[in-house]
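The complex is shown incomplete by one protein chain, all other protein chains being positioned as in the whole.
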Amino acid sequence: MESGVSVKTSLGQSLAVFKPRLSDLVESFDRPTQILYPKDIGYAIYMLGLKNGDSVVEVGTGSGALTAAIAQSISRLVTFRNIDPAEGFLERNADAAVIDLGDPWRLVAPAWEALAGGGVLAAFTPTVNQLEKLADALRKNMFLVLEAVELLVREFKTEAGKVRPESRMIGHTAYVTIARKVASKE
Amino acid sequence: MESGVSVKTSLGQSLAVFKPRLSDLVESFDRPTQILYPKDIGYAIYMLGLKNGDSVVEVGTGSGALTAAIAQSISRLVTFRNIDPAEGFLERNADAAVIDLGDPWRLVAPAWEALAGGGVLAAFTPTVNQLEKLADALRKNMFLVLEAVELLVREFKTEAGKVRPESRMIGHTAYVTIARKVASKE
Amino acid sequence: MESGVSVKTSLGQSLAVFKPRLSDLVESFDRPTQILYPKDIGYAIYMLGLKNGDSVVEVGTGSGALTAAIAQSISRLVTFRNIDPAEGFLERNADAAVIDLGDPWRLVAPAWEALAGGGVLAAFTPTVNQLEKLADALRKNMFLVLEAVELLVREFKTEAGKVRPESRMIGHTAYVTIARKVASKE
Partner (left out) sequence: MESGVSVKTSLGQSLAVFKPRLSDLVESFDRPTQILYPKDIGYAIYMLGLKNGDSVVEVGTGSGALTAAIAQSISRLVTFRNIDPAEGFLERNADAAVIDLGDPWRLVAPAWEALAGGGVLAAFTPTVNQLEKLADALRKNMFLVLEAVELLVREFKTEAGKVRPESRMIGHTAYVTIARKVASKE
């Protein structure tokens, strides 16, 4: 059946079938640990400045939602797995690094090694304590912390004459930190 | 000078130069009317599900930040200009339509004509009244309104031992509405 | 049993009994229509500037949480019931008026009659459309609208080393409008 076509069921109800967007597919992914939402994923990808041809190193134990979104934004996602910090990312000169696991500070030095000068890093941390340790590790490892933010999204009812925000909303997912690699000139 | 390299100035200060991301370039764009922020742009692009090869029709009187972001996400941006609703978008079978001007309801019918079945529309409206009129027009013109949301982003100070949100933040930019074209089966 | 005393149960659990605050008692009230939360009630009472000896007229179909809070803030709550706008509040020279029902604009003129010059009005409206009609009625009936606000409250987990906002929160209750009666000098 063609995307977007609406049909009547035998009970007289309308039913439309759509080709899924990535954000629809993600709904069916396993969610083993922390969850990133579209608000976080869309923001990070935009702030990473990902574009066709970029190479990205990523490490995370999440649902794969972020990985799928990165893969859709660039033509190739070079590295993706849970890595040993001692070994590091084998990639060099990457345009961006994405870290989505519980102890992101362990991977700050390996990410620095993997990135090209000026390469952008995004990391996600659910607690404030993780955010604090991450920002500290970034500053001590030659990264410039551009920002650490949280995003809130609120849905609206839009029925004419009764417009109002929904009564309930997601209060928190994770803080998003964006930093860039600084390479000292000897 | 290479991106990310830090040098000492004659005054002993450190200075690093970075290759600009799109989000940096946008800072220097003119902002003639309403302003979309990274929170809105990143979210909309993710929810539109844009990917390489997609064709997008866009109309807007904004700063160009959104246009530039779309252009970076897909390989070609087919249409971009302020259009006459009577004439409509000349494009057909577009994957997505983006509307960012003060009276988006005037372009709902033309967007329907331009989109393929199941095509996704994103529109931005600063006031609640505009949101209400837009949602009403979408429902009356064979669109399924998936969501109308607002996004808030809050920056954090991350100095160790003194972590706290910034005292001031942007309170509002625009509501983001996402809808999909429904094509009735005859 | 004395307030605040902790005892061990036969199962070895600790149990403490507290004298209820008003905000605890309110939890057990019926909630027939719209719900006001402590964030709204505390703010409104503070912005009304209620103090001992003040007289307040109130009309509302809510849970009684607001009424109870007003009654606790002042020594006497003069009027409380659902009124006929044609008849109006019988009270005159009131220090404050509080309106918490679905069509607050109908009571704007009666509230003006009941208030002393400079008297403060607070009203609660769940939808943006109600807020719009209320503000319009206030301006057309010799009130100065000081502000219309919404409040959001977010709870935190405070376990050491794992501080973070709760994952879910209330997204919306009602907009709070504060206005003062203006009496033209003839």
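For clarity, chains are labelled A, B and C in written order, and residue numbers in each chain start from 1.
Operating definition for what follows: a residue touches a chain if its C-beta (ideal position, glycine included) is under 8 Å from a C-beta of that chain, and two chains touch if they have at least 3 such contacts.
Everything numeric here is computed off the predicted structure, so don't read it as measured data.
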By the contact definition given up top, give the residues of chain C that touch the hidden chain.
2-7, 16, 18-19, 21-24, 38-39, 41-49, 51-52, 69, 72-73, 75, 116-120, 128, 131-132, 135-136, 144-145, 147-156, 158-161, 163, 165, 175, 177, 180-185
What chain B residues would touch the chain not displayed?
126-129, 154-155, 161-173
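As a working rule, only the chains that are shown with their structure count from here on.
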Between chain A and chain B, what is the gap in Å from one C-alpha centre to the other?
18
Which whole number of Å gives the spacing of the CA centres of chain A and chain C?
40
So which stretches of chain A touch two or more other chains?
128, 154-155, 161, 163, 165
